[in-house]
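A single protein chain has been omitted; all remaining protein chains appear in their positions.
The block that comes next holds chain A.
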Amino acid sequence: MIIEACHIAQFGKWKDADFSFSPGKNSFLWDNGYGKTSFIYFFKLMFYGVSGDRKQDLEENERKHYMPFQGASFGGRIIFRIGEKRYRLERSFGLKKSEDSFRLFDEDSGKESKDYSENIGEELFSLDAESFQRVCMISHEDLHFSMNSRMHAKLGNVAEDQEDMKKFQQVQTILKDGINALSPNRRTGNIFKLKMQEEELSSGLYGKEALENAVLSIEKEVLSLTEKEARRKEEGKALEAELSQRISEKDSLGKWMSYAQKKEEWEKAEYRYENALKWYYQDRFSEIPEEKKALLWKEEMQSLQEQIHSIKKEIEKVSEVSGENVDVEVEKEGGIVLPLEEASVPGASRAKKDTSKNETFGNGTKEMGQYGTSPVVLFALVGLGLLFVLLFFGKLFGMPLGLPSALFLLLGILSLSLCFFLWWSGEQKKRTWKEKQEEEEARQRKQQAIRFASLEELLSRFHKLEDMQDLEMEAAGRKEEFLRFVEEEGGEQAFSLLEEKQKEWEEGPSLEESRRKLEAFRKEEEERREEIRKKRAEREAKVRDLEFLEEQERLLEQKKEEREALEKRYNLLQKTKAYLEMAKERFALQYKEPILEAFQKYFQSICTEPLQFQMSEDLELSFVDRGLSREQGYLSEGLQDLCRFCQKLAIFDAMFREEKAFLLLDDPFSHLDEKNGARARALLEELAKSRQIFYFTCSEERKS
């Protein structure tokens, strides 16, 4: 491509400027501030349009930077040739993008051309604006160079698909982020986290097997206890049978004992009765027939009863006559009313109450009272006597009384004496009567005593017979009881068998012993059952724990599967990244070598330093010093600038192998020394043979 001419309508400080250019080197010696940089950027903006509209910085906002101060539109036109075809590019830029215009004409026909769009720069050079600027615009101010994917794509000379190269760095970043996110080594990595979770779950499962074995072991224990229980059941039954046999034996024994006891009691009662009969009949006992033995004494008893009854009646009569209010407690026995304690107290008939002497004596008191002076009389006499005495003393003391005091005194003494006499005589009479009474009583008592004595004797005998009667009744009762018992229990035969067994029972284990054994067995059984219950509960608790561990195990397996999947993914990402990297390296190799070669050639043509250079896939330069690779930074600034310049030239060549673009050089040799500068300019001359170069300088020396 060759730029033939241009017209700058307005661009920065340029206004209405026209230029024509040659196909090779076009040199411009302009002072500082002339507008070299603006001129260079004119070309860029014409082909690429304005960039940085959103930027505030003047350096970055090209519209602001190059707009005339009066704010008018700016732009111009360029006539250029590609092959045989000539174009006229007209472009203007307003205050904003919407005011920008682009027109392309076929310069020869004058007709508007649609061969390129307003992205004409990209379409012509296969570079974006930034790449174009890096490659085709070489300025002394910034010789630094860096590649971007677009440039790589251009270098790879691939026109049909540059997207992958553009995306390469992005893809590598995505892969790197993906790898880091999955990383098995970084704490934030998902694989690492899963490993940690797996470890935690595994450690929790450590005791699972032991727990399972514990459950099985408990089951075995329970089984063993259950089997033992089943075996011991028979023993239990045997013990129960033994006990119930003992109980039954005890019952039987009890019955036997009852039998024996009743029989014994009966026999004893019979014996006592017989003894009583012997006592009664004395020597005649053996003589009297059996049937009469029971009758004779009863007859006597009857007769005694009658006698006692008549004596009793006599006693009661006497008691009434003597005035004794006999208040006796009576006890009826056998229809005979008998006084209490008569046998123990001969002749005694106890009165129930004895509240006063008078009452004790009852009628006697009244009779005795007849022999004494009435107390009224006595009191009257005493009173009279006292009165007379008082009258005496009254008279003595001057009371006007008709009678002489001595009379009163005499009367008083007489009254009192009379009273005394009456009282004394009364007492004497009483005493006499009492004595008589006592004599009478003694006599009656004696008689009573005689009666009581005989009664006592009768009673004593009677009681003895009564006792005998009791004994007879007892014997009969015992017999009846015994016979009833025997009948109820099945007759004499049953007891005869029991009698035989009794000895056996007494020799065998006792009921208590059997009971103790059974209780001990039951206790053991209960303890065993309790043990079984506990073991079962323990087993259930462990099973629940196991269920929890099962869940943990399930989670562990899940985590493991997840981790394995992620590890597979991780490996895939790593390999993909590695192979992409490899692909990019190899892809870059296609142009890297030629670039290095060209660079080396350009460098050698300018600089005599015998340096050997290397280039990375990103086209980063390094030099070899004593077998070691060193970065450019180790070189002097001047050499570094030279390297960059040569590098840009080499890359330009590699990018534009066929249809060359133009080079815009803004005093690139200002940092070079004279010698190198001269060589560099000589090189430019050589390069200009094959490409259009716009060389701007402010130094006359550097122009030539």
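The working rule: contacts are C-beta pairs under 8 Å (C-beta built on N, C-alpha and C of every residue); 3 or more make two chains touch, one makes a residue touch a chain; residues count from 1.
Criterion: contacts and distances are computed from a predicted model.
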Hidden subunit of the complex - UniProt protein name among "4Fe-4S binding protein", "PTS fructose transporter subunit IIB", "TIGR02185 family protein" or "DNA repair exonuclease SbcCD nuclease subunit": "DNA repair exonuclease SbcCD nuclease subunit"
Selected from A:E123, A:E219 or A:E264 as touching the chain missing from the view: A:E219
Which of A:F587, A:F603 or A:F694 contacts the chain that the document leaves out: A:F587
Touching the absent chain when the full complex is considered, from A:V171, A:I311, A:L384 or A:A678: A:V171
Among A:A260, A:I311 or A:L572, residue touching the chain not depicted: A:L572
Contact with the hidden chain (one of A:K96, A:K446, A:R484 or A:R554): A:R554
Those residues of chain A which, in the complete complex, touch the missing chain: 156-158, 160-165, 167-168, 171, 174-175, 178, 212, 215-216, 219-220, 222-223, 540, 543, 546-547, 550-551, 553-554, 557-558, 561, 572-573, 575-576, 579-580, 582-584, 586-587
